[in-house]
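Data block below; observations after.
Every protein chain but one is kept in place in this view of the complex.
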C-alpha cells in the first residue's frame, strides 16, 4: 500500500525522523484555517498517488493568504494523470543548501534489503544514476534487524558525502531503517533529503510503500486505505476477498478466473489473438455459487466489459457450484456475452446446468478454445 | 569469576528473577542486626567458593535469636576445604513442594549455549543425570540473543514437567537466559529451583560464573572480586598483569615463563621426571627487566618455592632484558636455587650477564636440559 | 529417483490440528505419504488421524526421525513455525500460506540458506513426486509418475499443465511449487541442480511469470550448468505495469524491470524452449518425450 506524501510524513514523525511539518486541506475553508499557522512563503502540494506532480502544476508556492487560497483551490480542482486531487499538503518553504536522495527498499534478486543513497537528489533515482552513476551507492543489507554502521559509512564514503555530515547522516539512516523494518515497508524513500541552510538533515518529501501482507500488524495504516484515491470496483472486490485488476481502458473483455497464473495466461493469449481485456477478477480459492454471483455482479458493473470470460480450473473446485453461480447471475449479466470454460470436479454436471441456461452461454473446452471463441464469436 | 551465593542472588534480583532474599553477616554483631528482620526459622549458609557446604556443616538452621547467633558464629569460624568462612548469608526457610534444577552454560563442543533442566533437583546435575537420565534435558541453544519458546517447551515436555508449571517456567527461563547473556555468564545455575508450597518458582541457591574477559562491561562485578576468598599472590600478580597459578602444595619448584603452552609443557616434563611444581607465573608478552624483577619477587615470596625455573622462549623477547631483570633480583632470590633457560634475540648477551652473576645460576639450553638440571642438581 | 519427497520422506505436519492441516494431512496419508506426526504448540499429547501431536518440532523429529515438514499455519504464525523447523534441522520445509509478510520471508530465506535447509514456498502448493509422496495441498489426481520435472511460480498454470500432460499420458518426476511471493524460500536456481542431478528427470518445465529476476538468474544457470532440455513459460506478457497480478511477486516495476520480454529473451539465449501457453508446453513435451 503506497501512502500519500502527508501520510508518509506522519509515519516519519512517529519515529522522530526529522521531516517537514504541514497541514492538509480538502476545501478552501480548510485552506483558510491553515492561514496563520505557517509562516509564508508556503508550499502547496497535491496529494495524489502518482509521480510528476511538479510538471503537472500540482506543486505551487504561496507568498500570502490570498495566494494560498487561490492557488490552493486551483490545485484542489485539478486532476493529475486522471487522478482527481482531493487533498493538498501545505508546508513551510524550507531554505535548502543541498538536495540528496535516500531510500531503503527490497532487492528481489539478492532477497535482501538495500540502501540507496545519493548526495545528489531531487530527480528520480534512475535519472541520477544515469547522469552521475558514481554518486549513487546501492548497498545490500545483511539479513537481520540491525543497520550496520559500516554499511552507512560505505555509502557515505563511496559517494563522497561531506565527512562532517556523516554522523547525522548515520542517525538519519538508522531511523529510516527502523521505519523500513517496523512498518514492513517495501519502500521507504526520502527525495529530496535536504540539508537546510542551518545545517540540518530533513525529509522534504517521502514515499512509503507498505507490504499489504503486513497491514494486519499496522491497523493505523489500514484506516488510511479508505482515504486513498482508488478504483471503486477494486475496493468492492476486496470486500469479498477477490482481487479486481483493471487492465486496459480500451479493452472489452473481463476475465473471471481462480488463480493469478491462469489470469495472466488468459490475458496473454487474448492479447496475442489481437483482443484486449478491460479487467480481471481473481476468485481465489473456495469458489461457491454465492461468491461467483458476487464476482459476476462486480465485473458486470464495469460498463466496458462487453464480454465475460469465465475460466475455471481447480483441483478441488466443484464445477456445478460455479454453474449455479452463473445461473443466479443471469439478471445482471443478461446483456453481456458469456464465454465459459469449466474444468474440475463435477465438470459434467456443471456443463449440463450451463447448457440449460440457453444460447447466451458459449461453452468451451480449454483456454485455447476459449480464446478462439472470443475471437471468432463462435457459438456452441 | 565465580560469584558467591549471595552475590549471585543480587544479580538475579537485579533482573527480577524470583530469588530468595536475605542478609549477609561477617561478625556476631552483624548477626544480631539480622535478628528481627527475618521470620524464624532461618537458614545460615557459609559463603565460600566451593561445593559440599552442606556436608561440611556450612548450612545451619536457626529457630530463634539464640540459635542464629550461636550457629552463625560457629559457621563464621569454620573452614571448608581449607577456605576460611568470612561471611554467612541468612535467609528465611522456605516451604518447598519440589526441588528442580536449571542452568544455562556453554557447550564447548557445539560452541553454543546450552539449557540444562531437570524437574529433579537438589543434587549436583551429574548425580541427577546418573540416577535418572530421562529426567534431564540438555538442549543446545541456537546462536543468537533470543531464547526460543520451543526450546524451553521441549525441555519441559521431554522431562515430564507438569504442564501447569510450563508458562511460569518459561518466564523463569527467559529471565535466567537474559542474565546468562547480559552478564556474560559461563554458567548461570539455579539449584535448587524450588516450587514453593504456595505454587511459585523461586531460586533458592545460585551459582554464577562470569567470563573474566567481559568484566570490563560489568564494573559492579569487578568490585566484588576484591571480596572473594583468593590467593594473595594471585591478586598481587594480577596487579602487574601476570598470571600466577598455584599448582601443588607439596611442590618445590616455581616456573617463570612467557606463555601458557610453555608453562604447561614445563609442568608436564617436570612431573614426568618425578618432581612437583608449587606454582607457575606467566609473564605474558613484553618481558622487560623491571617486570622480570617484579615477577621474581612474587614467586620468591612463596616460601615453598625452593627452586625457580626461568624458561623463556620468545620470538621478540630480548634475552639481555631478562638477564638484567634476574640481575636486579639477586637480593630476594639469593637463598633460592635458580635454573635459567633463555632463547630468543640477544641470547648470547643475556647468557653473558647470567654467567657473570656467579655459581648460584644454572644455565641450560632447552627445556629437556632444564628438567634434567632440576632433577640432577646439575651445575654449570 | 525424484527428490525432496519420496518413499524415504518422514513428514511432519505443523498446524495439523487446524481445519486445513488435518484435511490435507489426511490427503497426504491417502497418497501414501509417510506422515509420521503433527506439531501444534499447546496441543502436545493429543492425536489427529491416529498421528501423535507434539508441542515442538524437535520432539517430533527425535521421536520419529522426521526429515521433512509441511506447514499449514496462518501467515502471521508462519515465521515462528518455519524458524522452528529450520533451527531444528528439518532438511525440507514446505510452506503453503499466502500473504506472508515480505520482511519475514527475507529473514527466513537467508536463515534456511545459512543452515542448509531447503525451504519451499510460501504461497505454494508444495512438492509432489507422483506415485511416491506429497507435501502440500495440490490435487494429486492430476499428477502421474513420469520423467518430466516441473517447477512453477503459479499453482493454476502448473495444474493446467499437469492436467494436459495427463491427457497425453506424460507424467512427472517431481513437481515443485516455488510459490508466487516476492521472496521465495527456494528459487528456480535452487531447484534446477536437483532436476539436473535426478536420473528420473529427462525434461525440465519451468513455469515462470513477470516480476523479479528469478527467470533471468535461472537462464544464467541453465546456460552454464543444465544439460537437460528446459521448456519455459513466462506468464504475464500483457499484464499492466506496476500492478500486482494476484501473486505478490508478479509485478513489473514502473521502469520495466521484471518484464516477460526480458525473461524470455534471456531464457532463449540460454537455450531454453519458450512455450507461449500451458497447451504449448505439452505440445513441445510431446516432441521430446
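Lettered A, B and C in written order, each chain numbered from 1.
Convention: a contact is a pair of C-beta atoms (placed from the backbone, for glycine too) under 8 Å apart; a residue touches a chain by one contact, two chains touch by 3 or more.
If you're wondering where the values come from, they're calculated on a predicted model, not measured in any experiment.
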* **Missing chain: touched chains present in the view** => A, B, C
* Structure fact -> Missing-chain contact, candidates B:196, B:225, B:265 or B:327, resolves to B:265
* Could you tell which one of A:157, A:197, A:352 or A:365 touches the chain left off the display? => A:157
* Structure fact -> For chain A, residues touching the missing partner are 139, 142, 148-151, 153-154, 157-158
* State which residues belonging to chain C touch the missing partner chain. => 114-115
* **Residues from chain B at the interface with the omitted partner, ascending** => 106, 108-109, 111-113, 126, 143-144, 181, 184, 186, 211-214, 216-217, 243, 245-248, 257-265, 267-272, 277, 282, 313-316, 343, 366-368
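Note that only the chains that are shown with their structure count from here on.
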* Structure fact -> Separation of chain A from chain B in touching-chain steps, minimised, is 2
* Structure fact -> Judged by C-alpha centres, the chain sitting nearest the middle of the protein is C
* To do: With chain centres taken as the means of their Cα atoms, state the distance from chain A to chain B in Å.
  => 63
* **Interchain centroid distance [CA atoms averaged], chain A/chain C, Å** => 28
* To do: Report the inter-chain centroid distance for chain B and chain C in whole angstrom, where each centroid is the mean of the CA atoms.
  => 54
